[in-house]
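Everything on this sheet refers to the single structure shown next.
A single protein chain has been removed from this complex, and every other one stays in its place.
Letters A and B mark the chains in the order given here, with residues in each chain numbered from 1 onward.
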Amino acid sequence: MSNLVSALDKATDSSGIAVIEEMGLQGMITLRGDLSAESVKIASTSVTGVEMPAQNMANHAGASGICWMSTDELLILCPYDGVADTLAKMHKLLGDTHSLAVDVSDARACLRVSGPNAREVMAKLAPVDLAPEGFSVGMFRRTRLAQVAAAFWIVDAQTFQIVCFRSNAQYVFDVLNVAAQSGSEVGFFK
Amino acid sequence: MSTRLATGGRLLNKSKALNFSFNGTTLKGFEGDTLASALLANDQVLMGRSFKYHRPRGVVASGAEEPNGLVNLGEGGKFEPNQRVTTTELFDGLKAKSQNHWPSLEFDVGAVNAKLSRFMPAGFYYKMFIHPRSFWKHVYEPIIRHAAGLGAAPKDRDADTYEHFYAFCDVLIVGGGIAGLQAAKAAGATGAKVILVEQTAHLGGRAPVDGGMVKGQSVADFITATVADLEAMDNVTVRTRMMGSGVYDHGYVLGYERLTDHAPEMTGPRHRLWRIRAAQTITATGAIERPLSFAGNDIPGVMLASAVRDYAVNFGVSSGDRTVVVTNNDDAYRTAIALKHAGLDVPAILDARPAGTDSDLMTQAKALGIRIMMGHGIATVKGGKRVTGVEVCAQAGEGAVLEEIVCDAVAMSGGWSPVVHLWSHCGGKLTWDDTQASFRPDPNRPPLGDRGQAFVRAAGSANGETTLNAVLSDATACGAAAAKAAGFKSKAAKAPTADEPTERAMIPVWLMPQGAGYKLRSKTWLDYQNDVKVSDVQLAAQEGFTSVEHAKRYTTLGMATDQGKLSNINGLAILSDALNQPIPQTGTTTFRPPYTPISMGSIGGEARGDVFQPIRRTPMYDWHEANGADWEPVGQWRRPYAYVRDGETVHDAVMRETKNTRENLGLLDASTLGKLIVKGPDAGKFLDMMYTNMMSTLKVGKCRYGLMCSENGFLIDDGVVARVSEDKFLCHTTTGGAETIHGHMEEWLQTEWWDWDVYVANVTEQYAQVAVVGPNARKALEALGGMDLSAEALGFMEWADGTLGGFDVRAYRISFSGELSYEIAVPASQGQAFWDALVKVGADLGAMPYGTECLHILRAEKGFIMIGDETDGTVIPQDLGLHWAISKKKDDFLGKRAQQREHMVSDERWKLVGLETVDGSTLPDGAYAVGEGTNANGQRNMIGRVTSSYHSPNLDRGIAMGLVLHGPSRMGEVITFPGTDGKDYQAKIVNAVFYDPEGEKQNV
Partner (left out) sequence: MLILECPCCGITAEETEFHGGGEAHLKRFGPDSEDKDFENYLFMRENPKGVHFERWRHNNGCGKWFHAARCTMTLEVFGTYSAQTYEPPKALCDAISAKRPGWSWGAFS
């Protein structure tokens, strides 16, 4: 439907030392349940095609994936237009297991920070050790970016993907741009 | 005069001359100069005025400890006051102005204070301005305010940007002098991740100026080689122009990096505040030379001996043609020798120590033909705005003048104090070192980290070491030990050895001459910037300010922008002497971060302008903005207060929206209301505990208005709960309440009822929600078409899923206005499209968007409460007449027990009523009602207050709600609300439902 608009309608800014993009609509499902329960594992892995991630990790393949959010919470990634089907499949697989699977695709926004300085830009806003030896591909971190809660992971050596609340998307986009302003390379990560 | 020398200047690039201006005069310097060295090179010794007496002030130091050389720097958006000339690197086009004088630096009216100084002793302001009381506000305060402050306040918005950076390391080393570099090498060799920060632009500190040989190389060459070694280590990061500003709990250290101060034309942020978490921190912060306390020691031209040496060696600048050196230690001899080598005259070294065996440095000085006068000191310095000579006396006596030596500079040294600030910031304790007469870090009482471990170590002269060999060996051991403590294995690190001259021990000299009388002591400065003299500290002691913290505040010693870096120990010594107790017993004042002032911009970092704080936007934010929204912050959300049309005031718009919603159709963006999914077999039981109402009995498809209280009974939130399925509820919260209430639910689920099977998810932002309100509401939605919204199909307080205009929606038939009203939820990504569709079909039905103020008036007309207006954290539902929403069937809910407490069931609690002004005017919001009699303070007794007050366009008069003593039983009574405008407002107590009391309009 042409009516669908993501939080920032795929805004991009490449004027600074990293490229900041809002990635458009991404299917996201919050799944709460006992992560050791077989039905929860099957519901998550079968709809995404990736394995259950370890604690504080994310597994993904293209638009699909599983992010470890908490001891009883996963974030299931899937194509945006497949959310309803995915949810239906998950509900079927979960059966009467006590759990909660709910569409949060529109409640969140996805942003991407890319380029050789991506790590530094992120390290200006997140109180997290982002040195390459400390934060590597596959790791998933929930923390804050400047003044708002956010989660992120590294897609590849030069690309971070961020999930934040939709209402904060403009703030996160703007604050990333400030952090990526021209001439602000730090040169700390080697 | 002070001037540029033909030789020296190891930090200068003499091929690059720079123009700069001081008080409008264009001067020349070189790349590599500081503003201080460049001013001295132009014979500008007078640089400012002191704070209290407006005494002439010249530069006294060469580093961060400088108290005198403060200037207003830059212009417009780049203007900044109180910048130290010694730490300001020169750049082409720099503009500086001296401060704290009027009308000019050379001639200052305020200097009359100095003539009155006998009558302005310590505590003068406290004593003077107390009486008469009435004078303070109208006479004293304006005068003091006018006189207060050093530099001018910036007028323009800061043109620069700033940022933070989070860094983590095993060993952080603060200070890039020879000790810091050596410690970094030792720590780096273990493989530990090391960050070394140096506040100046140069590594090596003052070792190259002091000289000596290390491993057969000159110190300068040794440093170059060490820096090269560090650069070759991938695990070591070295940053210059970055000060370790403060050490905080659990290894948190702030690094203040000045990126463009030395080159303002560069792009990028001006300062970067590094928020470093280090397993171990080494403070290799060096030592600061102490002034000597003799009469006239504040006259421009009297400088620290090390500074005089720095200017000559580093910048090729003479501080004077004839320099008298006065000292209690050997180090100052290096200055005399350096000056002599530069071809300058040193008429005498006045050494307060008694005659004895000559050390290497004394022998060298003698060999250069310098006259050494042992056991001598300065009785008084001659001169006004510049030193013209010194009167020499015996240190032992009372200051009888033995001879006068003509000179234009004095280089003084009272010994060295380790820079213990960063060691002390987080609780590191000090111990008194008798040999150096200084406080040094006590390694047995270090700052303790998160596991109780020592996390700060001091190295080199910051640790009280004074010789090159001791510094190198201490730093090597310290670097290795820090790395080991951070979990890295170190091989036995071997310290390089140095060849250096022998030195004779210093002796403490706290007053020169020892028996100086009052006349001399009252001209002997301790704190140059704040004008605190030896006599002031002695007076403070005499008047009973015996605690060092009290004496500090009474005299203002060490309270200037330099925070007593030069004056602290000298002041303590004078105080101790006056109290007749040893210095360690007096103790020090508290060292607090930052080490030197850091910019406010750097503390704020990226948080300024548009991103000063997060602004949360609904999916329809841009439409509101384009359609005249006057924004109201609600938590971090921005909601339209009203949509203002051309030619309207905000009030006009609110009135129009309020009338139109009652008469036609209003559209409200209600997306900000919190939406929490609560699911599980125990969801009903859980919500029964969360709400005062019974939620477990709610039927699927129905809605119920619920109240939430804290455990101490007070109302914290309200909203409509919809039962989605047997085990699933959707709970609406107030705007801004979503996160708090989500957290509140999680708290009880995780920490009290962890065996209950309930999951909660916050889906607030998944939906854009639009309130469609007014007589035409159903018509508008029917025009969109798709689902049956008739009264029969969707009754009041029911919800249904369906489609409207092709959108998948959930429709709630609920009302916060008393009108026929629906709230329609659609996925947020379709929110704008749905809103557009409503605006389109509503055009023929009189649809207008309305804002929060209209929402408030509509609900107040109906007597509906608003969390935050009728509640303030001390109000229980019973106060608001909401008994109907409090279940009597439930054994328990949060707040139930508290609401049984004696005070909560008291008849004396103020209760909610409606208030109607006698003359139809609008009551002032928040006004208090007064009753009979007065309280113990003679104030009129209060019997109530206004909680909400509006002008109702539908009733064409003011309406209000308020909490009033015995309110519900006083219907019809008129009570008085004195306004802050001096008027008394008379209001009648009425039922709070002002409009459509039968509720006919919403039930159609």
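Going forward, a residue touches a chain if its C-beta (ideal position, glycine included) is under 8 Å from a C-beta of that chain, and two chains touch if they have at least 3 such contacts.
The structure displayed is predicted, hence computed values, not measured ones.
Taking the complete complex into account, the chain left out of view touches A, B. Among B:Gly24, B:Gly452, B:Gly938 or B:Gly982, only B:Gly452 touches the chain left out of the display.
If you put the hidden chain back, the residue from B:Thr25, B:Ser134, B:Asn580 or B:Thr751 that touches it is B:Thr751. Contact with the undisplayed chain is limited, among B:Ala225, B:Ile507, B:Val634 or B:Ala898, to B:Ala898.
Within the whole complex, the absent chain has one touching residue among A:Leu8, A:Val128, A:Val163 or A:Ala179, and that is A:Val128.
Residue positions on subunit A in contact with the hidden chain: 55-56, 69-71, 73, 127-128, 141-144, 149, in rising order. For subunit B, the residues touching the chain absent from view are 248-252, 277, 427, 448-452, 711-712, 743, 746-747, 750-752, 754, 891-892, 896-898, 900-901.
Everything below uses one rule, namely that only the chains that are shown with their structure count from here on.
If you average the CA atoms of subunit A and of subunit B, the two centres end up 33 Å from each other. Every residue of subunit A that touches subunit B in the complex is listed here, in rising order: 1, 3-7, 25, 30, 32-33, 72, 98-100, 102-108, 120, 123-131, 134, 146-148, 165-171, 174-175, 178-179, 181-186, 188, 190.
Contacts from subunit B toward subunit A in the complex involve residues 161, 163-168, 193, 234, 237, 266-269, 272, 275, 277, 605-607, 610-611, 613-619, 637, 677, 679-681, 757, 759-767, 807, 827-830, 832-834.
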